[in-house]
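The complex is shown incomplete by one protein chain, all other protein chains being positioned as in the whole.
Chains here go by letter, A, B, C, D, E, F and G, matching the order in which they are written, and residues are numbered from 1 within each.
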Amino acid sequence: METSIIISGFGGQGALFAGQLLAYAAMESGKEVTWIPSYGPEMRGGTAHCTVVIGDEPVGSPLVRNPDCVVAMNLPSVDKYEPLLKTQGRLIYDSTLVRRSLRRTDIAGVAIPAHDIATRCGSQRLVNVAMLGALLTLCPLVDLAAVEQALHTHLPARHAALLRPNIVALHAGAAYVKALAETQITARG
Amino acid sequence: METSIIISGFGGQGALFAGQLLAYAAMESGKEVTWIPSYGPEMRGGTAHCTVVIGDEPVGSPLVRNPDCVVAMNLPSVDKYEPLLKTQGRLIYDSTLVRRSLRRTDIAGVAIPAHDIATRCGSQRLVNVAMLGALLTLCPLVDLAAVEQALHTHLPARHAALLRPNIVALHAGAAYVKALAETQITARG
Amino acid sequence: MNILLEHETPATDLDQMEIVYQRPDALTDLATHYCPGCSHGVIHHLIAEVIDELGIRSHTIGVAPVGCAVFAYKYFNLDSCEAAHGRAPAMATGIKRVLPDHIVFTYQGDGDLASIGGNEILHAALRGERITVIFVNNAVYGMTGGQMAPTTLAGMKTTSSPAGRNPLTQGYPLHLTEMLATMPGVAYAVRRSMHSVAETRKTKKAIRHAFTAQQQGLGLSIVEILAACPTNWHVEPADALDYIRDRMLPEYPVGDFKVSEGLGDRRLGD
Amino acid sequence: MNILLEHETPATDLDQMEIVYQRPDALTDLATHYCPGCSHGVIHHLIAEVIDELGIRSHTIGVAPVGCAVFAYKYFNLDSCEAAHGRAPAMATGIKRVLPDHIVFTYQGDGDLASIGGNEILHAALRGERITVIFVNNAVYGMTGGQMAPTTLAGMKTTSSPAGRNPLTQGYPLHLTEMLATMPGVAYAVRRSMHSVAETRKTKKAIRHAFTAQQQGLGLSIVEILAACPTNWHVEPADALDYIRDRMLPEYPVGDFKVSEGLGDRRLGD
Amino acid sequence: MTRELWKGNEALAEAAIRAGVDAFFGYPITPQTELLEYMARRMPELGRTFLQAESEIAAINMVYGAACTGVRAMTSSSSPGISLMQEGFSYIAGSEAPCVVVDIMRGGPGLGNIQPGQADYFQITRSAGHGDFHPLVLAPATVQEAVDLAYISFDLAFRYRTLVLLAGDGALGQMMEPVEMPPMRTPDATQPDWALTGAKGRPPRTITSLYLDADELASVNARLQEKLKTIAAAEQRWECFMTDDADLLVVAFGTVARIAKSAVRAARAAGVRAGLFRPISLWPYPAPVLDGLVDQVQGVLVAEMNAGQMLEDVRAIVRGRTPIRFLGRTGGVIPMPDEITNELTHMTRVNHRTNGAGMKRDVE
Amino acid sequence: MTRELWKGNEALAEAAIRAGVDAFFGYPITPQTELLEYMARRMPELGRTFLQAESEIAAINMVYGAACTGVRAMTSSSSPGISLMQEGFSYIAGSEAPCVVVDIMRGGPGLGNIQPGQADYFQITRSAGHGDFHPLVLAPATVQEAVDLAYISFDLAFRYRTLVLLAGDGALGQMMEPVEMPPMRTPDATQPDWALTGAKGRPPRTITSLYLDADELASVNARLQEKLKTIAAAEQRWECFMTDDADLLVVAFGTVARIAKSAVRAARAAGVRAGLFRPISLWPYPAPVLDGLVDQVQGVLVAEMNAGQMLEDVRAIVRGRTPIRFLGRTGGVIPMPDEITNELTHMTRVNHRTNGAGMKRDVE
Amino acid sequence: MAKGTVTIQTDRCKGCGLCIQACPQHVLAFTEEFNARGYRPVQLDERAHACTGCGVCAVVCPDVVFTVYRQPARRAA
Partner (left out) sequence: MAKGTVTIQTDRCKGCGLCIQACPQHVLAFTEEFNARGYRPVQLDERAHACTGCGVCAVVCPDVVFTVYRQPARRAA
């Protein structure tokens, strides 16, 4: 079984790093995994995304047409990936930036106020990790502890000060989804 | 039937031009013909030669391993081509420059004092045409008239003054061979 | 947070006013892919204005480089093509030689022009090709993510000179425009900068002179422009302009290295 | 007419005498393929003498060009290789970077160095590669039969400029050495000539300085040498020397365009 | 050994470093640049040579020069840069300098784009420049395999005095995957007996590709051809995946092959007995193995990220014995597992030859 | 018409001139240089463009630029120079600029020598640069045919917006032969609707090979492949010589083919029913015709001045139906008619497969 | 009435801020909102009336988003 996740946002929002964290965590959990970025001519701005595929056997294609899960950090990402998600796929998006409701009814969409959560945790830049926490609660691909570990090991030294806030944001994102689940998970965003 | 002729000498002796004259004459006589130079890294000096193939059908290979006729204007050319000549092939060489006698007995070698003939006709530079005249007398591949015509048409304008001496040398070379034939053509040079 | 409307319109009554600046004809209506604060956009704008002012759009042919400006052919509203990396001067030569009455310009980055394309510009200059070269020097390879260019400053850290460029092993910053200026085939060779409004205006003038030199058939004209690459310099756009002024200018002073007489007489006044 | 003996020996009793000139060690015993009177042979001789004098033969590596001197690797009695056309400075860079204690030199014609190989020499100079470049400028492509080179004189007829080089369309003669001299990476850049015995001796000195500059690790050293190609100039060997003096020198004056201080102090006296 | 997450380009660089590469010369180009950047950081730390060249042409000629001295020299690039190196490759082949070159292929022709591609197949396996030669071309399908092949590449280059080309694509270069890195090798200090090291106490050596005399050059070529024969016999590499009982055979290399593996598994799950033949050495092509498999299967599906280049090799091996179908993707589009599976299912349905649209087609 | 004696290189130049070539950009290289020198003399006389470029790279990019304006532009070179043009070829293919390039091949690899060769076969028919494309490659065997093909080369280049490569070798370039020159054409003044001529009274035009979006580049490639299919169907050229009743078939192109003709005649004289199949278009390869001949013969002899390049095409066409023998000459050595005849006689004697020495070998 | 004004194609603005820094009248500021490309574009702020139509913003803007208007010069009458 392979699970594919696309994490997508504006350049600078940390989509690629979130994907790497997930990949590190998956590897440390003994899974097979691939991570691949989109790479284009735009150096800054524009939309950046990465694809992570996690499996029990060596991963075939590192790229997917129809992902199982999408983490969308902005509207263009929702626009792009909502139609591509697999049936019964999961779409987590930032309700702070994306105001429209989802169109498909055969996917599970979860809106999380990631921007607000991140700001509460200390910085707008934590949106990516908050959403990763949310994803991993919705689809328990790896333990949050493994992501925490990955953060410890791979957060660039110059961002050491952000380690704790990152961990807090990860759990805050997770907590939000858990709370939501405890009330109800709708099939519509 | 194809007849192949190699004309060979030191660079500057006019071997290539003699070959071209022969090729022009052959073409004007309605034959098929190819002419090809040897081309090497040495710009001046060294040995230069060309190969002319004359036939009734379109010529196959413009290069030959074993020529029918060789016009050798110096010793290295004799050294190189004597062994390569076809059995019964003709080797015309300048006895002024080549003092050794030929080794093969299965070829027809004709020594002509081309240097002397040329000098008598007005210039050392006429050696090539004198030897061509000799060749065409020995092997009547084309009429001397055709070569004369070729000289008229293709002697570079800046050498116009040499036209008559060239024609004289052509016939002088021919006359020498004819005289020789009238006495005897040996199979040894 | 909301998505804004396409145009933010001011309260003032526009009908009463004259338009004094607007998108030049010689630019298409496409949004560029450049990073925020990238000088390429401004330089495109300047070139387009000059082309409009000289009224040459319909017989001008542009040659885009390989570099961040690779899509320049989409942004200029004129016939244009995309050269192989560094070969724009050769391609422009091919065009100009068969269309001598047209205006041909190349638009090239420092990697494109001064690194891989050094021989093509050297020989185009030697031959005095009547082309105009807009040489955008941002001291890095922008498009490929900030590697060292021949124009990278001594000590400057890039992704391929992580310890800072060491001139003793990686070379000294290249002053190509000065070198080209020594060649008789070059009619106009100057350096300008984008670090301020005033300098930007001078850059535009230089671009006009360069095109004029071509119109007059004087030889090759080249305008080197010190330009900002905020992304690969890892600074904010506004700071990038200071970086040009404080770091690049000392190594690359602006100046006129060659102004052919024919041009000087008629043009340098303005 | 007879073939001569291999050696013509003089009557004098040689045992009584000292040898003052003989074939240098750094030349192999091969006869060259050069045309009569070609300067390449003399220049090889000078280089070999310098190498012998400096005692560096056994740690010197030569890089031959594509050009008439393509077989230089056969004539020098030292480790050597044959580069692709124009790429000798890149190949020499590769060698020198991994063998920094060896002496590496390229031997290149004007077509090889200044035409197709313009970018490789430009950037080797920019980087200040510690190599020595012997640049044999005979103003034509010798090997391919006398086509125009970037250094061909204005008005000079070649097989590819049959009407004489027209600088306005075919470019002005290229002064590459002067251009390279402007670069900080270059330690020594001079032009010399082969047109007389005195000048030939000066050429040899320059070659020695160039190798010394490399030994001292000062940067790239280049000696441009005005050389005769009697064959493609269509003149007799002796007249070719006059041609250098009368035609080439006015365009390409001999001179020291760059002599790095380190070198000047110690060496230029002799 | 520990598994670490490595980006393909950086893993290739690190593997070459551990294999003992002495000198790297390169020029940036997407999607290969991280390799160069990694070298820019690491090589100086290790006291080895890194130099950014002014162009790919300079880079390959620097590699050529360094290799002539007997050190381990390499460069890396992507398709347009590889085109520019063709003359250099030819000189290297002619003078038998051992070099390693990495090609992280992208979409073409021309500037094309920076997405993954496999359309350098011809220009690296066939010509790689004028004259008769082939580089030894190895095409890894995973980052781990890229590491493993890079690790042995210099051994191969030196054993045969040949150019070794590691051929990946943008996906392999850009992706991260868990890798076990091999240990750092202690560089071998013995100098080959052809290397230019200064003619001290021995006759001078020359390295050249010039042989003006036709017979001499012919004999050099005969020797080169003999060497190629030796390589062809000894260095074929391939993987057979589920081929034992396969009715249908997918033939694919590199990234497409790993995708095809998923497709084969899916096809099996759907009851189609598919298998995968994956050439690892593109030159020498592992023809005998494929040849053996052909008789056993009812059809062959060639899948490539190009318009049908390896396809020509497969056709020559199959020699009409079984139908071949081709699935080609160009422009940086990567074929998805289900597309390959669909082709396989399609092939089971039709046992006559049909012509698919676009770049899906039945070849014979 | 009058027959004149022309040197191959100069005849090619004059034929291109009579075909209306507007611009020539080139760089000297033996054995092609006379073509450039002829252009240097004649083009300015006619008021057309001649420029000696600083390198082959500059030359092909000048041709590319000039071709973008819709004029007839060409260059010429020989093997190492052709290697240097590979990137340019790829850009030209990607942006569909019609260009003509002459390749007078010499011995390789590397600097090799200046004698005749045919070892660019792969690099001109297969890759010619990165990405998926093939130039239209025409290989004349006589100076007359060189003239005739050069005369139509621009028509082909413009009809298909493709690169046309005229592939000869040093022998063809250097030899003189009688030729009937075609008349001077009056250049066609209509400008193609894609040409860059200044956006006067019309929307601007752009010529590029860059398509960052994978799907877009894929569709460009699909279009290019369609075009190649059209060319492949319409532009096959070949000559069959004495094949009607042939038992043995020689397959050869260019200079080797003309030599093979003599060999076939000689073989016939010796009672061996030999014939010659001569591809004139090397791409598209005239496969159907050869395919048809294969069933009729008892063996095929491929003769080339390389180590076996076209051989691969022939093998793929023969598909094991009949034995193939290969006679290869490299380094500038030209096979002589009697060597080919000997091979043919040898083939009649042995009807089992043997392996010849060196580059004579039985292939299958 | 203002001497000049500008219109701003906000969907094109990349929020680089160069115009804000260059405007001699300091009448430009970022919006709070993001545009579709994820940037906070520039707008005339509450001091818009102070715009002179000098065009400096148009000169420095890399994304050519400004159209600059100016009050026609009054004839001295």
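One rule holds in what follows: a residue touches a chain if its C-beta (ideal position, glycine included) is under 8 Å from a C-beta of that chain, and two chains touch if they have at least 3 such contacts.
Bear in mind that the values here come from a model prediction, so they are computed numbers and not experimental data.
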Chains on display which the left-out chain touches in the complete complex: B, D
Selected residue (touches chain absent from view) among D:C81, D:A181, D:L241 or D:V259: D:L241
Hidden-chain contact residue, picked from the options D:C35, D:M248 or D:L263: D:C35
For chain B, the residues touching the chain missing from this view: 10, 45-46, 74-76, 97
Interface with the undisplayed chain - residues on chain D: 1-12, 14, 16-23, 27, 31-32, 34-42, 44-45, 197, 200-201, 230, 236-238, 241
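Following the convention adopted for this analysis, only the chains that are shown with their structure count from here on.
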Shortest path length from chain E to chain G (each step joins two touching chains): 2
Contact-richer chain pair [D-E vs B-F]: D-E
CA centroid of chain A to CA centroid of chain B, Å: 87
Between chain E and chain C, distance of the C-alpha-averaged centres to the nearest whole Å: 39
Gap in Å, rounded to a whole number, between the CA centres of chain E and chain A: 35
Of all residues in chain G, the ones touching two or more other chains: 14, 34, 36, 39
Numbers and ranges of chain D residues touching at least 2 other chains: 70-71, 82, 84, 115-116, 118-119, 122-123, 127, 143, 145, 150, 169-170
